[in-house]
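Every protein chain of the complex appears in place save one, which is left out.
Up next is subunit A:
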Amino acid sequence: MSSREKILSAIKTNQPDYQKLDVQFKFETVYDDLFNKFSEILSFVGGKAIEVKNFDEIKADIQSHYSGVTRIATTIAEFSDLADFSLNIADPHDLETLNLAIIEGDFAVAENGAIWVSEKHIPHRVLPMITQYLVIVVKKSEIVTNMHRAYERVKVDDTGFGTFISGPSKTADIEQSLVIGAHGARGLTVYVLG
């Protein structure tokens, strides 16, 4: 008998009697202002949310914030003139030297400051992690309250890969001191487009 059959038959013998699932597992969360909550939590996890009216505002802010920075890539057509780094590459290892990635997020979650980023919008899975700094643009109308609403909003297998990103990469593995920029991006700015 193969291990597969051995394991599955032992499971069948040993698993308890069928217990049906009828517990409530989705809950409502109410916030006065979704953007404020999202912004508060995002700053708690080390990121920064900025409310903007249009792409020009974002552009101006990026230009002042990252002036002199080169190796910038973007997936958003409106910012193509900011980019000097093409994402049209075959090997994701070529992203190694990237300083800034400006990408689109599908939607954001107020309760935990997370943004869903999937292959729908990023041509390389490693893009949001390998870049030194990350900028995500998300629409203000696309902020949901909590994770129950988030999973109603996304079909996780629509693409081969998707991730909730909540703040910049971090670690507290050395004496519980928080350090931002463990392996992934050292900074995360989220522009919320109203």
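The rule we apply is simple: contacts are C-beta pairs under 8 Å (C-beta built on N, C-alpha and C of every residue); 3 or more make two chains touch, one makes a residue touch a chain; residues count from 1.
Definition applied: contacts and distances are computed from a predicted model.
Its record in UniProt calls the unshown chain "L-lactate dehydrogenase complex protein LldF", which is the match among "Aspartyl/glutamyl-tRNA(Asn/Gln) amidotransferase subunit B", "Fe-S cluster assembly ATP-binding protein", "L-lactate dehydrogenase complex protein LldF" or "Carbon-phosphorus lyase complex subunit PhnI".
Residues of subunit A in touch with the missing chain: 2-4, 6-8, 10-21, 23-27, 41, 44-45, 92-93, 96, 109, 111-114, 124-126, 129-130, 146-148, 150-152, 155-157, 159-177, 179, 181-185.
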